[in-house]
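Take a look at the structure set out below.
One protein chain omitted, others in place.
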Amino acid sequence: MVPLHPQRVPGEPDSLRWIVPAGLLPCEGLLAQVPSALAALLADGTLERVTAEPAAVVTRLGAGRSWGRDGASVRTALHAALAEPAEWGPADGKDTGTGSRSADDALLYAAARDVLAGTVGDFARSHGGAIELVGVHRGVVTVRLGGACRGCPASWLTLHQRLERELRRRCPGLVGVRDTGA
Amino acid sequence: MSAGCHDTGVGAGADLVQVPRVALVGSPNAGKTSVFNGLTGLRARTGNYPGVTVSRFVGSCRVGGQRYVVEDLPGLYGLEPVSPDERITVDVLDGRLEGVPRPDAVLIVVDATTLRRSLGCVAQVLGRGLPACVVVTFTDELARRQGRLDVEALGQALGVPVVAVVGHRGYGVSELRELMGGWRAWTAPALAPPTDPAERDAWVESVLAFADYRAPERHRVTRRVDDVLLHPVWGTLVFFAVMVLFFQTVFTLAAPLQDGVESLFARLAELVAERVGPAWLAGLLGDALIGGVGGVLVFVPQIVLLFLLLALLEGVGYMARAAFVMDRVMARFGLEGRAFVALLSSFACAVPGIMATRTLPSARDRLATMMAAPLMTCSARLPVYVLLIGLLVEPSRKVGPFGAQGLVMFGLYLLGAVSALLAAWVFKRIGDRRGQPVPFYMELPPYRLPAPRAVLVAMWSSARAFLRKCSTVIVGTAVVLWLLLNLPLQSTAHLRAAGVDTGDPVAVSAYSVDHSYAAGLGRAVAPVFEPLGFDWRVNIGVLSAQGARETFVATLGQVAAAEDPEDPARALREMTYSDGPRAGEPVFTAPTVAALLVYFVYALQCMATVAVLRRETGTWRWPVIAFSYLTALAWVMAWLARTVTVLAGG
């Protein structure tokens, strides 16, 4: 059985991010083709959509569904579906094995936005600081430190230890995190 | 308010409604107790869960202005209970235990070094839906053994707050307190962890990978030491060496210290005799207090040493190995290795022995061990044995290279131990007729250098319990006894009328004692003990020893001193039956002494043991059973010993 566990997606209570081993799925982005177990849940409205990330699968519930009631069946379906990684296919029919660099950057951008809205951003805010996402280019994430973070010697630690580790976990293709002010 | 509440003496009625209740859950070795102590500052109220042999620890802690009731639930490995202790934990978590309210929040304590196994239990507890926070312990040991864990990422993966606490260092406790203050705002997992075992396993692996977990290396020192200590040959030798050392320390090392205490009290008694004016006051102080208590305090060095050794062996981790080595032997008597540790502790005192049975997961094993523990030769029996063996065997007599006195002492220890094992076997057989057996499993903790403070605290708390016993039960008994022996006061006229030479203090005192209240009491119970050959003075000794065995020595000392203040030792040796069919014959003949010794091997003459049995089992049923069966057994075995000695021509 593929190791997997769910985490909340900040700001999106209807979505769950299922952490799976990096590199398991052959594709990234919104999925059109999924194995039958998951396809059944998409068909009966339990799930609205399924998105693949380099080290996670994000599932979004259909209208009127709840994780308390439907979560366990989504998990069981995911386990069944992840046993057949070859059956997963992206919306545009392209295999990301040949995917463009800009597609990777877009995913990285989404992940960085997520992380900054979530735990790492919370950490900065709890210390009176702010981290703003500037952009992503060729696997390098650029951020700007604001508030109490600016010039704070601990910010380097925060950036590199928390943000980078968190991002690399989701997007193993991350090259690095850079601060505009640095 | 249900009846169970005041039963346990835990919390006032109003508290149960307003004060948030936080429960600690986790596996037995996860360090729950040190987290509990860190939060509550050792101020635990102990009691029992209503109607079961499971002890309950409740304390309270204050965060900001808010008081919290903290309850340390019995350890468990999973929420499908196999033992009564685990059933309690599950019932409390589900709010199904009458008299114990459901906790408002739980702290799940996990050992960072066994995280891969422990997360299964965490998954089950999180599935119960109570607000939860995970407390990770032993992170220092994880790091020392080249493991690693990202505590923050673990919290993210689990979806609940996670805090690292190193209990014995106090690290993380203030963070935990702060976290507890905001328990209403704790995040809950978006989705409860899976219940299917295979899916749960996948969940655990995924959470561990996300938290960047690396399991600790096997403890290299432990492995090397175990290669020797658990070796078929060396391990057995070391085991016996440790046992020999254990008793050697107790008997040899303590001897000079004991002599010191003894001479101190002798000096004190002399001082009292010289300086204190009124004869009755000198008698009370010298005979009752100094004689009685001193006779017992002599054993303090020995007891302190015993407890020090037990605390050291436990702290280092050897006790778990001793249990491991002895498990097969204990299995023959229906018990398991941990029962051996409890019985070994009972050599010091049955009270810590009975408390050590808490480590036994099976309630039936626990009860059987508790019923057997009072039979182990505790240190309180020692003074009695020393006195009686002195009356039975000449110090110079030898059997081969061994002193005969020592051999008799060894025989008594052996008799106690064998009887304890047989008693445990019988109780286990009775208990096993109903219910399923609990499978045996035991963790072997890595060897650790125990913190000196923890060892000293353990030793001191045991020694303090003994000293308290001396200062209450024994002083009380000694004073009451002194009064009983010296009242009513005999007037000179009365003495003359009875034909006593009032000029001879020995004769006066002998007459007074023989007509005292104590004599009346001793004669009243004579029919019971007559078949054992006890005279009324011995009966008084046995009765007074009911509270604490050591009192026997003090009592006989008092009686002898009252009869012949000049030379109590001779008075004891030459004591004769004053009335009845055996009048005029010496009391301490071989058959009587043998019967007395055997009586002391079996009888439950210890208020402290009765009290701890009541506390640990939660009912009066078990102390009553223990008292009845041991007293009956004592009488029968003493009678047998007397009969056999008479037949052998003793």
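Read from first to last, the chains carry the letters A and B; within each, the first residue is number 1.
The criterion applied here is as follows: a contact is a pair of C-beta atoms (placed from the backbone, for glycine too) under 8 Å apart; a residue touches a chain by one contact, two chains touch by 3 or more.
Note that contacts and distances are computed from a predicted model.
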Undepicted complex member, UniProt protein name, chosen from "Phosphoribosylformylglycinamidine synthase subunit PurQ", "FeoA family protein", "ABC transporter permease" or "DNA-binding protein": "FeoA family protein"
Visible contact partners (per top-of-document touch definition) of the missing chain: B
Residue of B:C121, B:L392 or B:L630 in touch with the missing chain, whole complex considered: B:C121
Sole residue of B:F440, B:Y517 or B:W620 that reaches the chain not shown, by the stated touch rule: B:F440
Sole residue of B:F36, B:F57 or B:Y77 that reaches the chain not shown, by the stated touch rule: B:Y77
Candidate in contact with the missing chain, chosen from B:V325, B:M459, B:L532 or B:A638: B:V325
Hidden partner interface residues of chain B, rising order: 77-78, 80, 82, 113-117, 120-121, 197-198, 201, 215-216, 218, 226, 230-233, 235-236, 239, 324-325, 327-329, 331, 337, 436-444
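We adopt the following convention: only the chains that are shown with their structure count from here on.
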Of all residues in chain B, those that touch chain A in their complex: 150, 152-153, 156-157, 159, 189-194, 196, 198-199, 201-203, 205-207, 209-210
In the complex, chain A residues that touch chain B: 1-8, 16, 19-21, 67-68, 71-72, 75-76, 79, 119, 165, 169
